[in-house]
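The other protein chains are all here in position, but one chain of the complex has been omitted.
By written order: A, B and C. Residues from 1 in each chain.
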Amino acid sequence: MTRRARLWVLTAGLLGTAALFAAACLRMPPFGGTWHPYGDRAVQAALLQRTANTVSSVNFDQRAFDTLGEESILFAAVLGTVVLLRRTSGERRVTPQPASVPPAVRRYAIAVLPLALLIGLYVVAHGQLSPGGGFQGGVVVATALHLLYVGVDYRALERVRPVGLYELADGVGEGAYVVLGAAGLLAGSAYLANILPLGTFNTLSSGGTVPLLNAAVGMEVASAVVVLLARFLAQALEIVDEKEEGRERGERRKRE
Amino acid sequence: MNGWLVAAAVLVVAGLGPSLWGAARGGAGRRVVAQNAATLLLCLVFLLLAQGYGRPSYVDLALVTSVLGPAGTLVFVRLLGDEIDAPPPGLRLLTPLVAVGTPATLVPLCIATGPGRALLKLLVVGALLVAGGLVTSRALRHA
Amino acid sequence: MREALDDALVVASLLFVAAAATAAVLTRDPARQAVVLSLLGLGLALLFTVLQAPDVALSQLAVGSAVTPLMILLTVREVRRRKRRE
Partner (left out) sequence: MTVLPYLVAGWIFLAGVHGLATSRHLVHAVGCLAVTQSATYVLLLAVGYRRGGTAPVFSDTPPGTPVVDPVVQALALTDVVVGATVTALLLALVVQTRKRHGTVDPDELSGLKG
């Protein structure tokens, strides 16, 4: 199909979708209405389980099995990326050039790194109380580590980041979630049932299994993002194609 | 009349809107400056919203933004380095924005909050914003 | 009065997000698009907050502010490096 014909098909499709969607919008319940049957029931259930953050309760208690599915997609995506970005035959690893960073940026990165890690862990730990949880906090922790790359140097990051360990932690996080679910079966209840004592409402230990599942997810997400970024960094900075490298060297020699 | 929410709405319309305009057109340097201004403004908006809605737990959003915003700008400076023309246009506006915007928002908020843990959190956010703002403009100047 | 103010904040954030999404699509250079995508992420975080979803806003902030731009820019650098060598 020519580019022009494709554009016509696209325009027709977009206009058709727009018309149908607009028609559907007009028959939807109006924005901001008071009728939320699922929401009201979820809030009731969360309060019964003494979990202050209803969203965490939905994710890690009422719909915990659904979150296991989400987590597995994340795990599979990381696995796929690791396989796709591995070093193949005909490629060689080189030491990347050190980058020059203004000293103020360097000082800032080193000073903020521990604070950022702390904020990430705080977000994970308070998931059942205030906005946050394993998904968000995990990403913050992983980003904090990469302050070393943007603020200091790639080699500084490599020193604190043994990728193998993070790959292991990724698997352990996913495994911990599955095992915590199985604990529900062992206790004579359903898979991923909330079997632990519920604790006092609005304290760090409230919510039964919610904080534990939160921690497992936090561990998995943090190490998943670290592993992903490690693969992208290695691909962009370290791995070169031997054929292309040879060609480049030849060109340089010709120029000289 | 909720003054905090009015202030947040004004910052969104008069601050974030122009930032988007700056980030959507022109060279890489100008876009990154606009992105940096947007993270700073968004952090201030979060603080005002937390106060306006009467939900202290929303301050966590500002806390995360104050760390990740400068980190994002440093990512752009690091990887777009050779595309950023030094000094990028609009950079002169950044330092006054940090120096005026941060205290102008935080001082009234601190007074309204009163002493306690919440005040400490606000001060941490303020310190991170000022440090992040100064460091990112320094990094942009030397890109 | 309070509801009118809430609505005004929602409308302003919605328009910001719509404009940022359009700008992100129209920016054809992927490295520059990453900057606009980062602004779209910030706008989404704002919209989620005024829709009273701070959990989702936090998620969006964590992902959109540094991790996604870093991955996109590293991919762009890798693709360009190989292109230059040919």
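In the analysis below, a contact is a pair of C-beta atoms (placed from the backbone, for glycine too) under 8 Å apart; a residue touches a chain by one contact, two chains touch by 3 or more.
Please read all numbers here as calculations on a predicted model, not as lab measurements.
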Left-out chain, listing which of the shown chains it touches: A, B, C
Residue of A:V78, A:L192 or A:L233 in touch with the missing chain, whole complex considered: A:V78
Where the missing chain touches chain C, by residue: 2-3, 6-7, 10-11, 14-15, 17-18, 21-22, 24-26, 28-30, 33-34, 37, 40, 44, 47-48, 51-56, 59-60, 62-63, 67-68, 71-72, 75-76, 78-79, 82, 86
Interface with the unshown chain - residue positions in chain B: 53-58
Residues of chain A (touch criterion as defined above) contacting the omitted chain: 3, 6-7, 10, 14, 17-18, 21-22, 25-26, 28-34, 36, 38-39, 42-43, 46-47, 52-55, 57-59, 63, 67, 70, 73-74, 77-78, 80-81, 84-85, 88, 129-131, 133, 135-136, 138-139, 202, 221, 224-225, 228, 231-232, 235, 241
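The criterion applied here is as follows: only the chains that are shown with their structure count from here on.
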Pair sharing more residue contacts (C-beta pairs) when A-B is set against B-C: B-C
For chain A paired with chain B, centre-to-centre distance based on mean C-alpha positions, whole Å: 24
Chain B: positions in contact with at least two other chains: 57-58, 60-61, 64, 68, 71, 75
Multi-chain contact sites of chain C, meaning residues that touch two or more partners: 54, 57-58, 61-62, 65-66, 70, 74, 77
Chain C to chain B touching residues, read off their complex: 1-2, 5-6, 8-9, 12-13, 16, 19-20, 23, 26-27, 31-32, 34-36, 38-39, 42-43, 45-46, 49-50, 52, 54, 57-58, 61-62, 65-66, 69-70, 73-74, 76-77
Touching residues on chain A, where the partner in the complex is chain C: 53, 55-56, 123, 131-133, 135-137, 139-140, 142-143, 146, 225, 228-229, 232-233, 235-236, 241, 244, 247-248
Touching residues on chain B, where the partner in the complex is chain A: 57-58, 60-61, 63-64, 67-68, 70-71, 74-75, 77-78, 124, 128, 131-132, 134-135, 138-139, 142
